[in-house]
Every structure is written in structure tokens, then in C-alpha cells.
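A protein chain is absent from this complex, but the other protein chains hold their places.
Coming up: chain A.
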Amino acid sequence: MALDKPYKDVPGTIIFDAEQSRLGYWLNQFCTSLMKAENRARFLADERAYLDEWAMTEEQKQAVMARDLNWCMQLGGNIYFLARIGATDGKSFQQMAGSMTGMSEEEYRNMMLAGGRSVEGNRYLGEDGDAQPHRQPQGAGSKKEGN
């Protein structure tokens, strides 16, 4: 019998469950290694060489080097682990979360100051809220696309 996973239909959201955890084990373990200052220095000095020390897939390594956190999450990354990469780069949690929305840092910050993203239209896949796939990318990201 299939397991109950009602969270699969929440737009713009990947729940880190046992399946994701299995995919992302080494990616997340690599992230954990960045909690040591000497490892952060080694990673920043030669990202590729440092990543090659881990049993990650090539795609996971590319996603890390691209600093594409959405891509990392699709490959089993978890935001609390991925935050170690952002910390290594000197980024705040707000900058990291904002980087996943397609919005500029300023747009994201302003959205939060204005009360945050609305839940309306963003509860279920297929509604028409701003986090829905058919409305991506959003903010400055969408302007670049000429939308």
C-alpha cells in the first residue's frame, strides 16, 4: 500500500521526507562538513576538488557550484543543510530563501515587510497564486524573461 503523502500537491514546496533524504544523503553530508571553518576555507579555495571528495552525483555538484538552491532541493537537499553553503558565502537566511523565488533581494525583502507572501491561491497546485508553476519566474526574474 502506498504511503500517504498529502504534501505532494503544495505549490513551490518540496517536503524533505525519507525519499528525499535518501536522494540527498551525500549532498547534505557535504553541507554539514561546512560547519567547520577549515572545511569552509578548503571549499572556497577549490570548490570542485572539495566536492569531488564526496559521493555526490555530478548533477548535485553542478547544482551546488551554480548556487541554485531549488535545483539542490530537487536533488534531495534540505534547506537547513543547504544553509551551510549560504553561510559559507556570507549570505543571510533571508538572502538564501529569497534566491529561490526568482525575485531580487530587494523585492523579496519588500514583500516580507509588506506582510509576506499571501496564502491565497497558494494552498494547492493548480490554483492561481504567485507561487504556482505557471506564474514562474516571479519578480525581477520574470521581467528578464520579457513577461
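Criterion: contacts are C-beta pairs under 8 Å (C-beta built on N, C-alpha and C of every residue); 3 or more make two chains touch, one makes a residue touch a chain; residues count from 1.
Quick note on the criterion: contacts and distances are computed from a predicted model.
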item: Identity of the absent chain, which is to be given by its UniProt protein name, from "Ribitol-5-phosphate dehydrogenase", "Protocatechuate 4,5-dioxygenase beta chain", "EF-P lysine aminoacylase GenX" or "2Fe-2S ferredoxin"; value: "Protocatechuate 4,5-dioxygenase beta chain"
item: Residue numbers in chain A that touch the chain omitted from display; value: 6-7, 10-18, 21, 25, 28-29, 31-32, 34-37, 40, 69-70, 73, 78-81, 83-84, 86-88, 92-94, 96-98, 100-102, 108, 111-113, 115-119, 122-124, 131-133, 136, 138
